[in-house]
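Submitted below is the structure of interest, expressed as structure tokens.
Here the complex is missing a single protein chain, while all its other protein chains stay put.
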Amino acid sequence: MRILGFILRKEFKQIFRDRAMLRMLIAMPVIQLVILSSAATFEVRQGRAWFVDLDQSTVSRGLVQKVLASGRFVAAGSSLTMTEANDALLGRKAGVVVRIPRDFERDLAVGPAEVQLVFDAEDGAAAGVLQSYLAAILRDYETELGRRIPSRVTPADVHVRFRGWFNPLLDYNDYMVPGILVLLVTIIAMSITAMNIVREKEIGTLEQLNVTPITRGQFIAGKLIPFWLISLFDLALGLVVARVVYGIPLEGSLWLVFASAVLYLLVALGIGLWISTLVETQQQAMFIAFAVNMVYLLMSGLFTPISSMPHWAQICAQLSPGKHFIEIMRTVLIRGGGIEAIAMPVAVLAVYGTVVFTLAVRQYSKTTT
Amino acid sequence: MSTPRKAVVARDLTRRFGDFTAVDAISFEVAQGEVFGFLGANGAGKTTAIRMLTGLLGPTSGSAEVAGHDVGREPELVKRAIGYMSQRFSLYEDLTVRENITLFAGIYGLSDLEIRRRTEDLLERLQLGPQAGSLVRSLPLGWRQKLAFSVALVHGPAVVFLDEPTGGVDPITRRQFWEMIYQAAAEGTTVFVTTHYMDEAEYCDRLSIMVDGRIAAIGTPAEVKREFDAESIEDAFVQLVRPEATP
Partner (left out) sequence: MRELLGFMTKEFHHILRDRRTLAILLLLPVAQVLLFGFAVRTDIREIRLAVVDPSPDTATIDLQSRFQGTDLFHLVRHETHTAGLQDLFQRRLIDMALVFPVDFGASLDRAGGADLLVITDTTDPNTGSARQTYARNVIDRWTRERGQASGSVRIVPQVRMDFNPTLESVNLFVPGLIAVLLTVVSALMSAITLSREKETGTLEVLLVSPLRPWQIISGKVLPYLALGFLNVVSVLVAARVVFGVPIRGSIVLLLAECLLFIVTSLALGVLMAAVTGSQRTAMIGAIMGLMMPTVLLSGMIFPVSSMPGWLQVVSHGVPGKWFLLISRGIMLKGVGIEYLWRETAILAGMTLVFLGAALRAFSPRLD
């Protein structure tokens, strides 16, 4: 224990003396959090719609007006042929072409009438979002027209009310910010931890330590604890900033989130430790850390839903500690869940942590045989 | 009353890496308080041998005892009783002189009082008092070497291993360094030093020369010179390493 104290003192001194690294470790995640979180949303602000109105009737013009009045679309242009329209799509002047065929008004009076929507799916996500906007606009227009043609009105059979739970305003920030914060802190903490240990290997001080009576446990604890504490601080700082800047909800217990963070960071850093045992140079450590972080990022469920992945990939995603912590964070902060709700992911993290540490400690041997 | 035990005993100590035999059944003994020179060309197996003796690397076969403990079976006990100064001097450059001393003294389990006492003692002996609070990075190379050596001794080990300690410094600093080695030996510490400076070999009480993993010569400097009918250790060394070059 006492020896651990000496080691910790050394580590902290070294960390705090490296100003540039410290700044990056603490400031970068928070700064990036503030700036980048605004990007993580699927609400397209202004879809650019191109209209090809071949009907030129009251009803068709009404539809155009309705689309523009929704606030979601601006008119990128109009034409009477598809050639210009397609060109607009190619050149990204428009995101969608709304083509109203001839006889639209006439057809609508006796039965269903078609409207063609051609989207620029180069940006598939935006296309999907615009599609859902237009679908809603079309539905509204249907209802509006229905009211205006009294003979056609039939009281709707089923009044469906849709309610969204936990994020009723569909605020992307609530959903994204905590997750982005976690990822940012993880990336930097894991990278720096791995690099730090490999650096000792590179310089030769690791060998020096190996010849002393220091135990593996002491060495590992000495390397992990300082970064663990700093990351926790970073996370706390980030949560405060997130609350102030984005007003994310704190429905559930923040203490629960924090306790889980303690466990989670231990696992994340443990992985950094394990990486360091596999490589010889800081350079290699960086590249592997990058690879692992990419997997983290994309399999965390933050940007693409895990439920959309094929089964085998969902199982792989279980291996990402980030996925579990993000789940915990969202369940607690947005769904307002309690301990029972997060028991499973917490248990997974605990098991995960034990495995990673055992592996890493085993790999890190003071004596090579 | 037992006979004074040998500081280092190696018996057919061997290390193989796959097909390659780096250290080939070497056997030798070093007495307590001796300054033992472990010579050999680069790649002869010196570093591998030292790594085995310090408990960093396990032997493939054979055995060795350092300060009374078997390096194969009790490496951790060996480490408690020895000091080590590696080729790269291994002090933390971003810590101060004092902090380095305190760190290593603390790791070896010295009490706070002892740490303070020995730190002051060491600083005085090296005349590093005014630089106690400076980062090691700012010290010139020669001072760093002397400091590294002293730090290796701070916990009073029975044997200290030095791997190429005098690389890259001027002759005067080298002399001073060897004076420190003599001082340590006089106080009872066994000094096991590898070097490729053949003139330093003359400073040792006994020495051995490794060639291709085996010990090709061992004894006092005088004995070795006699054995190879050489004027200097360097001559003997050249004879061993490049037999076709001798007239």
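To keep things simple, chains are lettered A and B as they appear, and every chain counts its residues starting from 1.
Heads up, the rule we're going with is that a residue touches a chain if its C-beta (ideal position, glycine included) is under 8 Å from a C-beta of that chain, and two chains touch if they have at least 3 such contacts.
Owing to the predicted nature of the structure, the values given are computational and were not obtained by experimental measurement.
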Chain not shown, its touching partners among those shown: A
Options A:Leu4, A:Ala76, A:Val129 or A:Ile214, residue touching the unrepresented chain: A:Val129
Residue of A:Leu4, A:Val52 or A:Leu145 in touch with the missing chain, whole complex considered: A:Leu145
Selected residue (touches chain absent from view) among A:Thr215, A:Gln283 or A:Thr358: A:Gln283
Touch residues of chain A, complete complex, unshown partner: 18, 20-21, 24, 28, 32, 35-36, 38-47, 63, 86, 89-92, 95, 108, 111-129, 131-132, 134-135, 138, 141-143, 145-146, 149, 152-168, 170-172, 175, 180, 183-184, 187-188, 191-192, 195, 199, 279-284, 286-291, 293-295, 297-299, 303-305, 307-310, 313, 316-317, 327, 330-331, 334-338, 340-341
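Basically, only the chains that are shown with their structure count from here on.
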Rounded Å distance, chain A centre to chain B centre (Cα mean): 55
Residue ranges of chain A in contact with chain B within the complex: 2-3, 5-7, 9-10, 13-14, 17-18, 203-205, 207-214, 366-369
List of chain B residues in touch with chain A within their complex: 54-58, 75-76, 79-80, 82, 84, 86-92, 94-95, 99, 102-104, 106-109
